[in-house]
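A single protein chain has been omitted; all remaining protein chains appear in their positions.
Per-chain numbering from 1; labels A and B assigned in written order.
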Amino acid sequence: MNESTNTSAVKRPRRRPVSAYPSWFYLPAAIVFGVLFLFPTFASLFFSLTRWTLFDAEFIGLANFAQFFKEPFLIKGLINTLVYAVVTSGLKVVLGFLLGVLLTSQIIARTYLRSVLFFPVLVSTVGVGITFTVMMHPTTGVINETLALFGIRGPGWLTDPSLALISVALVDVWKGVGLATVIYIAGIVSIPQEYYEASRIDGAGAWDNFWNITLPLAKPATVTVIILSLIGGLRSFDLIWAMTRGGPGFTSDVVASVIYKQYQAGFYGLSTAGNVVLFILVAIIIIPLSGFLNRQGGEQ
Amino acid sequence: MSYIRKNWVGLLAILVSGIVFLVPFAFIILTAMKNQKESSLRSFSLPSQFHLWDNLVEVIQTRNYMLLTAFVNSAILTVCSVTLLVIFAAMVGFVLQRKPSVWTGPVNFLILAGLIIPPAVVPTIWVLQLLGIFKTLHGLVFIEVAYGLSFCVLLFRAFIATIPRELDEAAIIDGAGPLRLFFEVILPLLKPVVVTVIVVQSVAIFNDFTNPLYYLPGTKNVTLQLTLFNFQSQFNTSYNLLFTNILLITIPPLLVFLFFNRQIVAGMTAGAVKG
Partner (left out) sequence: MSSKFTRTVLGGLAASLLLSASFVGTAMAADVTLSFLVDNTDASTVKVAQALVDAFVAKNPTIAIEIETRPGGGDGDNIIKTRLATGEMTDVFLYNAGSLFQAINPAQNLSPLTAEPFEANVIDTFKKTVSVGSDVYGVPFATAMGGGIMYNKKIYADLGLSVPKTWDEFMANNEKIKAAGKVAVIQSFADTWTSQLFVLGDFYNVLAAEPDFPAKYTGNQAKYATDKAAIKGFERQEAVFKAGYLNPDFAAAKFDDAIRMLATGEGAHYPMLSFAAGNVVTNYPENQKDVGFFAIPGDDAAKNGLTAWMPSSLYIPKSSEHQAEAKEFLAFVASTAGCDAQTAAVGATGPYLIKDCTLPADVPSVVADLLPYFQKDGGTAPALEFLSPIKGPALEQITVEVGSGIRSAADGAALYDEDVKKQAQQLGLAGW
């Protein structure tokens, strides 16, 4: 715990019979979370070791997991998942930060810009998916027709097997960068003005300010954005499903859509095993990363 | 001329933002104004005839005014879930941050778990049935709360760290118990993050599609996102009606956003003054 640099001399309060931070504050959330999330998750862990038809379950040990790893597209799905997560997270962090700096500076129409940037966050994911799928149509879509005006032949954004996943990732960033920016704005705005004033007295320019003050002191915001967008990216499903359903063929499948397809096909035990695999995958990446990032910067 | 030179960054930003962020919405509106044949051509063009009113009427009337029922359901769901989320998550974030104890480690892990683990649908349905709240709106409210807790606790915990402990101590010395401390001292100071949580979670729950699909089946219970399904069928996609639907679904968040926008901005700049 960081000690505050506040100079008022306040003694630590004596131990009171009722703590100001009672443990029962955890209770309402704990009940809802435990009953409706933890318990079903543990139940599904059990079912991941069975061949489950929803009506009866036959214990088959780790056969589901073996099957899942033999799944022909799993390796591709894993790679796609990582690519998607890194691309969306990276873009959201970089763009979000730059936009955050831009939108906390003295720029005209700042309120308008903040609003228009944040608005896609509010629109339904399915709606965004449908809209962009139509706009990305290879011949009659708005994007390629506009490119054609400049003589450029636009690619098959969602139909080219090597491009489909990235196209969805770009739409994901379009939709989500506003949220990252808002988090950054909150972080940047909380940097005490004294730092900037002190550095101005020292004769530092805008670039120095950016590099030495803003960037490091926005670290908590950066950590939050990285962690949240990475988790979201690794688990991402709704947008990919709305736009390509993992296609064309299987080329934009991610682990989440592979799991969903197995669930749809009625392979409940297998799908649940996939859920467990996904969980482990995300945990392996996020937990060490989060530890590393938090240790590095520390909270303010 | 010097106006442009001074403000070129801003002007460029306005232009780029217009193209990148406004064009898709313009496309939605234009397509919503066309008739079926024209809309199936997917072009970014003005409609030959203005059909928006007809489309609106048709969409709202479909399946016995399903859209209106859906709107009411979505509104109730969102308001109830978000209220509970804010209170529960703030309570947890508060104690978590203030009182490190043997619980802190496990709770942190559970938060991460809540963010990472995808929910298991069928076991959850069984639990809801056992409790007798399956296929009910209040059942779904609790589901949304359960799924949203992790994210909200994370946000609250981070921002409570910026409230000096001295304020707590001052209030305690004044004789405040935990509830008074929490509701009268801490919560008001959390306004910026409360606003963020309300906005983000309202939007997420309002736009939630998969959860109502599984946990709230039945026509009387339809939420707004499910009405999109009515039109996006495998064979006969009426793009004009589909986009009218998207347009209609976008209006409530838009209104809420326009209303809250000032609060968000105020919340952010309040942080600046505080800092």
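FYI, a residue touches a chain if its C-beta (ideal position, glycine included) is under 8 Å from a C-beta of that chain, and two chains touch if they have at least 3 such contacts.
None of these values were measured; they are calculated from a predicted model.
Asker: Touched by the hidden chain, which of the shown chains?
Answerer: Every shown chain touched by the left-out chain: A, B.
Asker: Tell me which of B:44, B:134 or B:183 is the one touching the absent chain.
Answerer: B:134
Asker: Looking at A:158, A:254 or A:277, which makes contact with the chain not pictured?
Answerer: A:158
Asker: Which is it among B:14, B:29, B:52 or B:213 that touches the chain not included here?
Answerer: Counting the whole complex, the residue in contact with the absent chain is B:213.
Asker: Would you write out the residues of chain B that touch the absent chain, in ascending order?
Answerer: Where chain B meets the chain not shown: residues 40, 63, 121-122, 125-126, 129, 134-135, 213-214, 217-219, 229-230, 232-237.
Asker: When the complex is taken as a whole, what residues of chain A touch the one chain not shown?
Answerer: Contact residues on chain A toward the absent chain are 51, 53-55, 58, 67, 72, 137-139, 156, 158-161, 245-251, 261-267, 270.
Quick note on the criterion: only the chains that are shown with their structure count from here on.
Asker: Distance-wise, how many Å sit between the C-alpha centres of chain A and chain B, to the nearest whole number?
Answerer: Taking the mean C-alpha position of each chain, the two centres sit 15 Å apart.
Asker: For chain A, which residues count as touching chain B in their complex?
Answerer: Contacts found on chain A: 1, 4, 6, 8, 10, 12-13, 16, 18-23, 25-26, 28-29, 32-33, 35-41, 43-44, 47, 54, 102, 107-109, 111-128, 130-132, 134-135, 137, 140-142, 145-146, 174, 179, 182, 185-186, 189-193, 220, 224, 228, 231, 234-235, 238, 256, 259, 263, 268, 272, 275, 278-279, 282-283, 286-287, 290, 299-300.
Asker: Considering the complex alone, what residue numbers of chain B touch chain A?
Answerer: Checking each residue of chain B against chain A gives 7, 9-11, 13-14, 17-18, 20-25, 27-28, 31, 41-44, 84, 87-89, 91-92, 94-95, 98-101, 103, 107, 110, 112-124, 126-128, 131, 142-143, 145-147, 149, 151, 153-155, 158, 161-162, 164-166, 168-170, 172-173, 176-178, 181-182, 192, 196, 199-200, 203, 207, 209-210, 224-225, 228, 232, 239, 242-243, 246, 249-250, 253-254, 256-257, 261, 264-265, 268-269, 271-272, 274-275.
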